[in-house]
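Shown here: the complex without one of its protein chains, the others still in place.
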Amino acid sequence: MALTGLEIFKQLPKTNCKDCGHPTCLAFAMALASGKTSLDKCPHISEEAKETLGAASAPPIALVKVGTGDSVVELGDETELFRHDKRFYHPTAIAVLVEDTENIADRVAEINDLNFDRVGLHYEIDMVALQCVSGNVDTFKAAAEQVAANTNKAMVLICEDVAVMEAAATAVADRKPLLYAATNDNYEAMTALAQKLECPLAVKGNGLDNLAELVDKITKLGYKELVLDSGNRETSQVLADLTQIRRLAVRKRFRTFGYPAMTFTSKDDPHEEVVQASVYVAKYAGLVVVKASKKEEILPLLTWRQNLYTDPQKPIQVEAKAVAIGDVTPDSPVYITTNFSLTYYIVEGEVESSKIPAYIVPVNTDGISVLTAWAAGKLTGEAIAKALEENDMESKVNHKTLVLPGYVAVLSGSTEEATGWKVLVGPREAAGITKFARENFA
Amino acid sequence: MAFSAMKEKYSSQVHTVVLGATKEEGGTRDYTITVGGEGALPFLHFEGEVPHRPVVALEVWDVVPEWHESLAPYFGDVYNDPAAWAKKCVMEYNADLVVLRLKGADPDVADASPEDCAKVVKDVLAAVGCPLIVLGCGNPEKDSKVLPAVAEATSGEKLLIGVADQENYKSITAACIVHNHNIIAGSPIDINICKQLNILITEMNLPADRIVIDPTTAALGYGLEYGYSIMERARIGALQGDKMLAMPIICNVGHEVWRSKEANASSEDYPAWGDQANRSILWEATTAAALLQAGANILIMRHPKALALVKQNIEELMVPTSFDD
Partner (left out) sequence: MDKVTVLFTPDNVAVQVEPGTSLLQAAGLAGISLVSSCGGDGTCGRCLVKVEDGHVRVAETGNLSKKAKQSGLVLACQSFVESNVVIGIPSMSRLTEHQVLLDENQLMEEDIGTDEGFFFRPLCRVVELTLSPPTLAENVADWERLQTALRNVIDCSDIRISLPVLRRLPELLRTDDWRVTVIVAQMNDCAEVVDIAAGHVQKELNLYGLAIDIGTTTVAINLIDLKSGLPVGQKGSYNRQASFGDDVISRIIHASEASGGLPELQSAVISTINDLVAELLQLSNIDAHDVRMVTVAGNTTMTHLFLGLSPKYIRLEPYIPLAASTPAVRASELGLNINPAAYVVCFPSVASYVGGDIVAGTLVTNLAQEERIILLIDIGTNGEMVLGNKDWLVTAACSAGPAFEGGGITFGMRAMKGAIDKIKVDPATFDVQVSTVGRCKAQGICGSGLINCLATLRAVGIIDRTGKLQTDLSTPRLRQGDDGWEFVLVYGNDTAHGRDIVITEHDIKNLMRAKAAVYAGIRSMLQAVQLTEDMIDCVLIAGGFGNCLNIRDAITIGLLPDLPTEKYRFIGNSSLKGARLALISQQAWQEAQLLGSKMTYLELSAGNEFMDEFMSALFLPHTDMTRFPSVTNLK
């Protein structure tokens, strides 16, 4: 179980020497408890404390890397069950399945093309999963080489026949593919192969109990670059399995399951597949292998992944872009607020219900509210001037009057000076906007 | 045993809410629908009961909607007949229930009178046998006139009426108490306001098992994760015994998704995003699937194909799971 800041503090020297870069030992202990620093930053810690604290602060889930260079995919190293508790770190990798009997070059080209730009973000498919359906050593090897030749993306090689796997894996070993999979029947040879090639190894169980046994056997052989697959494929069972693996690793520090988990979609209809995969993205899969490969199928899945892995600790911000509410004209009033989403949406709601079309200009205050932003010097006359300029408000309206939130009426002078606009001091609470707008702009 | 499953011990469960009333119960519905009651996180059957599957509703408007053309083949023929539209949703597209959105009441749309609105609701009730959800036009002032009138005209039907917010909850709550309906308590992506509104409503003496919460959920790609996390927190709170967070959750999926660029942008304009028709269906279905994982109990959908996908997903997720102790 994770230790609290105070529990860690008790084991520290308590000298407040600042050598770790923190002002006090307690500050260091709290940073340690929340994973923001590491134990080795304290040069004065006792061996005994190092031992007890070291075990407690080790990551619950190992980080496993697949692929090389810029295309390396990092799996695992998660610390939470719920993103609101801190955040999720390593987005679920999505691999598209290709069979070794297909036209590899075409399929890989299609997968390479699965990259998207939306709202200033770039998404793409992480991996190509090559499945051996031919059962033929040469076919699979040639296909693997072809995949490698046609894409930089990380690879998964899917074949339980070690001899067939060995030829293909050896051929592309320098790309560090994930070898899928060690099973009850082949684990000794498959593990030896992964060990020899230094490639990450997937472990496929027959249910969680069997998976746990298998993982223990493999780690006894001395290999720990593992990715876990319970072997189940029914949606609700996979959800249960992925949940257990994550929970036991994070809450119970169950080392056997302290590795990233993976699964496959089982649906044939690509739409159903996407829906199924989005369940696994939500609940703890480190890697999902899908067959769907059309743009419209992959974009929603990658978008969902992107949403889920954003950092919830950051204040929710809206884009600092002027928004026209209603049918604005050049005569419409201009309201100033901040880009803290809560503040912005309250203002937006009130401006909307005032029924008087207007522009709202959210000033970029790093997502903090009006008064806080004023106090921290982030909502200033200059910041307002910059926002007006960036949004080209002078050309959008034919007047030069802005409405300043009543709480920062003190900024009137500096705002008029910096912007050259006349300031109309608005109400302090957004709730007063309707009354204010009717009195001033109706 | 190489591993033993970790099962959370929860002290409580989500409230159950019964939608609709049959003749014997004082209404006219053919059947009722019960939502909520789960004693585990979404679909984790191995550690608690999930007695009632989440349900999916299709949207019906009282005025002709300006929806994307790709929806016209499904509803175009009934856009101007809410009753026929509702029937189609249930009979043809297998919606578990129908949501009637009284858009026409909006002073900026048709400014329909409370009486006219009540009539549409009665028409729809007459056309279908399923329980009904009635949503106002979104103008709080107007809704606080329209929704009580609807509540009165349909007394005893146990509709699910909304959306009540901090500004107008009093009149809608009072009407729901008197006329035996359920209420939707809406809050703006804020777990505290969500809970506060539940306290305020229950303190007016509407029982907690007649409240469904709408925590406000954005579409995929538009801040879906914020609502997702709030729902997860509410569910964990409910299971740990917080009665004022334990209401079933309703999510306005179709409405949000069909405002997004990804659902609407044409294949020609955005070839890099793939086919619009399929993209929009998946945008809606993926949003819904994500929300199911956060604990949604009622999903309001728009596209029949998205609805079908989500129903399929729910069916698969309702398959019991267990781990040996």
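A and B label the chains in the order they appear, each numbered from 1.
The definition used in the following text is that contacts are C-beta pairs under 8 Å (C-beta built on N, C-alpha and C of every residue); 3 or more make two chains touch, one makes a residue touch a chain.
Because the structure is predicted, anything quoted here is derived from the model rather than measured.
S.K.: Taking the full complex into account, find the residue in A:G5, A:G207 or A:G326 that is in contact with the omitted chain.
M.R.: Looking across A:G5, A:G207 or A:G326, the contact with the absent chain belongs to A:G5.
S.K.: Touching the hidden chain in the complete assembly: which of A:G35, A:G135 or A:G413 does that?
M.R.: For the chain that is not drawn, the touching residue is A:G413.
S.K.: Could you tell me which of A:Y223, A:Y359, A:W374 or A:W421 touches the chain that is not displayed?
M.R.: A:W374
S.K.: Could you please point out the chain A residues that touch the chain left off the display?
M.R.: On the chain A side, contact with the omitted chain comes from 4-6, 9, 14, 16, 23-24, 26-27, 30, 312-313, 315, 368, 372, 374-378, 409-410, 412-414, 425, 428-429, 431-432, 435.
S.K.: What residues on chain B make contact with the chain left out of this view?
M.R.: Considering the whole complex, chain B reaches the absent chain at 166, 170, 190-193, 195-196, 199-200, 203, 242, 244.
Keep in mind that, in the parts below, only the chains that are shown with their structure count from here on.
S.K.: How many angstrom lie between the centres of chain A and chain B, each centre taken as the mean Cα position?
M.R.: Chain A and chain B have C-alpha centres separated by 28 Å.
S.K.: Where on chain B does chain A make contact in their complex?
M.R.: Interface residues on the chain B side: 1-3, 5-6, 43-46, 139-140, 188, 190, 220-221, 223-226, 228-229, 232-233, 236, 262, 272-276, 278-279, 281-283, 285-286, 289-290, 292-294, 305, 309-310, 312-313, 316-321, 323-324.
S.K.: Would you tell me which residues of chain A are touching chain B in their complex?
M.R.: 82-84, 116-119, 208-210, 212-213, 216, 234-237, 239-240, 243-244, 247-248, 251-252, 254, 256-257, 271-272, 274-276, 278-279, 282-283, 294-297, 299-301, 303-304, 306-308, 310, 312, 316, 342, 345, 353
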